[in-house]
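After the structure tokens below, expect a handful of questions from me.
Then we have chain A:
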Amino acid sequence: GSSSAQKDVKITILQGKVESNKQFKQIAKQYEKTHPHVKIEVTSIGGGTDYDPVLKTRISSGNAPTIFSLAGPADLKQFKNYAADLSDTKAAKNAEKGTTSAVSEGGKTYGLPFNVEGYGYVYNKTVFKKAGIDPKSLTTVAKLQAAVEKIDSEKDQLGIKGVFAMPGKETWTMSDHLLNLYLAPEYDNNAMKLYNSKTLNFSRNQEMKQMLDLQKKYSVQPVMQLDYSAQVNQDFSQGKVAMIQQGDWIYPTVESVDKKFAQNDVGMIPIPVKGEEGKLPVGTSLYWAVNKRKSTAEQKAAKDFLDWLYTSKAGKKDVVNKLHFVPAYKGYSNMKMPDALTQVVYDYSKQGKTTGWVFPAYTGTSWDPDVAQPNLQKYLSGKQAWDKTVTNMKTGWAKQQSSK
Partner candidate 1 sequence: MVEINLDHIYKRYPDAKDYAVTDFDLHIKDGEFIVFVGPSGCGKSTTLRMIAGLEDITKGDFKMDGKVMNKVAPKDRDIAMVFQNYALYPHMTVFDNMAFGLNIRKNDKADTKKRVDKAAEILGLTDYLDRKPAALSGGQRQRVALGRAIVREANLFLLDEPLSNLDAKLRVQMRTEIAQLHQRLGRNFIYVTHDQVEAMTMADRIVIMNAGKIQQVGTPFELYNKPTNKFVAGFIGSPATNFFNVKVENGYADGDGVHVKIPEGQLKVLVDKGYDGKNLTLGVRPEDIHAEEVALQTFPNATVDATVEVSELLGSNTMLYSKVGDTDFIAEVNSRDYHEPGDKVKMAFEMTKAHYFDNDTEMTII
Partner candidate 2 sequence: MKKKSTVFIGILGILLGLLWLFPFYMIVSNSFKTPKGIFASVLSLPNPFTSANYGASFKALHFMSSLTNSLIITICSVLLLILCSSMGAYALQRNHSKLSGALLMVFISAMLIPFQSVMIPLTANFGSVHFLNMYGLMFMYVGFDCSLSIFLYQGTLSSIPIAMDEAAELEGANRWQIYTKVILPMLSPMTVTVAILNIIAIWNDYLLPSLVLPQAQYTIPLQMFNFFGEYTKQWHLALAGITLSIIPVILFYLFAQKWIIKGVTDGAVK
């Protein structure tokens, strides 16, 4: 829509997805061309710095952005005074069901999802083919286990160092992604529900333990030394492992290491969870918010831009092709995703074969880094029994929720 006011407006965008910095800038430039009265300045924060403090400083210095990104309910709580209600935007109306629930309250929507993401076991097609295993068939834990054992026994022939590369250092792969699989069903795949829950059930913890043990046992060792870059760049992208627990976001990294490998050899299957077979956990990790302290004109321009980005024809093309986003919005049905992993996510989500992301309910709270992560790591490095780990996590949750 080009219903923007005649007066010149400048909007500033501050966002935390540094890898898309260049693309956002290109898109902004393009938008400026078609909307001569609007100027857009994009700033991306990342790398070694935390996004939150920067946003806070920008706000307090009177240099607040018009559009900023939020990472979930905890962020929203912090910046609620600045987040405008976006429920009347076209984009909000087009957002896929459930994608805004984590940033909605009292019927108001404060954030627009960047995209949706999904994770599972990203696997190496060649290895599986060589091992004679169809990854699509690994729908249950037992099947997975059998396949893992088989691959492991043929490690040398397959030319791999391990079945998995489990990044013991990157605690979020356990505490966010893996744990989510066993919590989501209990909380109806709804982050807000978990966010408001006084207790943590975690009744399926044994299943998680099993998966954890499986990954650890058949991983490249020592797991405690592995981090994201070792897992993705070094082991997976170099064809040294059969699969890793990651999501569609690793595609650019894999591609940057070995383009051919990325194009030909990469696929993703859901992690088998009892009762949730064949479903991929799909969710949103970042949301756009519009600063409600800015002038109405500026807010309007910001909303127009977001609407344009996610609902206009040109914008949609950029979302998919430039940003490599799996859209969180309706109206993309005829578009082809740019890479194999996003395609998988998109396919699952289009078919509705998804489970939810409940972990945004605790990322950004102290439970995640202070309770979940250290306890899981302790278990992983053999310093703590599983029972104790589970108890600790539960009591930690209860303690946090009681003081909220």
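On the choice of candidates, all candidates are chains of the complex that A comes from, given by their letters.
A few points about this structure:
In the analysis below, a residue touches a chain if its C-beta (ideal position, glycine included) is under 8 Å from a C-beta of that chain, and two chains touch if they have at least 3 such contacts; residues count from 1.
Because the structure is predicted, anything quoted here is derived from the model rather than measured.
Of the numbered options 1 or 2, all belong to the same complex as chain A, but only candidate 2 touches it.
Contacts from chain A toward candidate 2 in the complex involve residues 16-22, 41, 43-49, 53-54, 56-58, 60-63, 228-229, 232-234, 237-238, 249-250, 252-253, 256-258.
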